[in-house]
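Sharing a structure, written as structure tokens. Questions coming.
Rather than the whole complex, this shows some of its chains in their spots.
Going by the order they are written in, the chains are A and B; count residues from 1 in each one.
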């Protein structure tokens, strides 16, 4: 397998979610978070941040069950789609090669079930849309600029780390003990992460992270949420130890978790070395020492396989502390 | 005259402006600045900031000519309205005693022509409306909390200062030389000012100042204005020397000037002493040394008398430097 060249992934581009009521979901993702609607049909909506020229960062589709139906990475060229097929098939994974025209707003898409149980899309061509970066008059809600990362829960963080290392991801930060890896933040674009893995009952999607310009955007949204008497804030605002970013976590009406996030750092230097946090370090999770709700460590979105069936989850076999959630331990 | 007790003025409460096209004016004051509409009729609209419980901070009325038709101070009790009549009549000023019911959103109103040529209202009762302070979901534009001050142009700053001192105003800051007063910032509420006087061709209204919560509100509005491709910003964002506040000045479609302004200081201590800026100090005007457009020193809104006629202006007789504008000299 090692001989096969992995697809050249540029970055995380989008996440597809099913939601049980599309109008209620839009109140959260569009009216509250302020993602821009690129397109919408009866039961689906395609959303993006204001700095994006790609057609979508989030696709919401109404369905009976709420789940994450795919995580989409953008690759550098069409050849990388062939590579994705070969690379995953060599690992015994099911793949689908969806021709251009199959998916709205995107060209040919290779969809795979990765060995961790996630449905992953690889796409090169995406419809180009207007960059709304300078349209401050249209910025709303959290003023999200772009998708930044996903954080997923897996029963074996080391296995996930190893797989994505083979796929060409760099390692920015970890939470670990002397003999066990609990969590890993991994990147293709030179930021802290495109995807992070935390050990727990998985495979599940923990959250989607979005970039915003500065802290005032996050505080402003927290005030708006409170003013609307909503209870969707789960954690924060606060300062991460891992990534050093400022954050707020919210839950949508189907309990999909969104993070707004600002100011991490450049990880592209050729001698970049990951920052390894000890699992006992209380600041890894919240640098300020802030309270983290229990649900943050236990709850995450189910994921679907290529047939649209919910993927069965497994608990970690690691006999140490029970580990769930984006930052490591309870 | 000195024996008469002046009305006990609480603070600046509102300004009445005429505008030549009400819809166009609302685009500026409501859609852009984000003032909240308390009430509107065919050709008038009553606006307030989100921290106010009084019915209006600004009244816009469509008319043939754009002008400032009155500046409204709120007094502590009904008795102060009688005092206002007596105090100004003793100075030979014309007064109108408008009974409750005459003016929308306000009770009995004493309207006077002050010796400087401004039409000044005194009002005690004002209709109480919902304080939108905690309705962050409704805050828009500059997120104005309340009216803060007016700045007016007068041919004799010393005379204006002396009159308003007699009226009970405190003096927060000045611009002066060893033998001449160029500008004075005067207050009733314990902030830097409810009214400021700058020497120049007057009487005219230089600007209305509004309080906002912090600098990000001002920067956000500057971005929105640019994104809409508007040219209404005249000066700033910048930092004042006088008041030490952070500011932005804009011109409405009729060239009425609005300032958004944040973070001045408490002036209520019993031994408060005014800060006297030398007229040659370059930092009095813009603490950062920023550029100030020429129009800022020359342009201001005409004011109307009790008959609704435009008040004739006079130039300063002071033979020194030509002095116009809110901060002093060219």
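What we mean here is this: a residue touches a chain if its C-beta (ideal position, glycine included) is under 8 Å from a C-beta of that chain, and two chains touch if they have at least 3 such contacts.
Every value quoted in this text rests on a predicted model; they were computed, and no experiment measured them.
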Point to revise | Oligomeric copy total, full assembly; chains in place: 2 | key: 4
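One rule holds in what follows: only the chains that are shown with their structure count from here on.
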Point to revise | Cα superposition angle of chain A on its copy chain B, in degrees to the nearest 5 | key: 180
Point to revise | chain A-chain B separation of Cα centroids, rounded to whole Å | key: 50
Revision key, fill the gap. Within their complex, chain A touches chain B through residues 134-138, 214, 216, 220, 223-224, 226-228
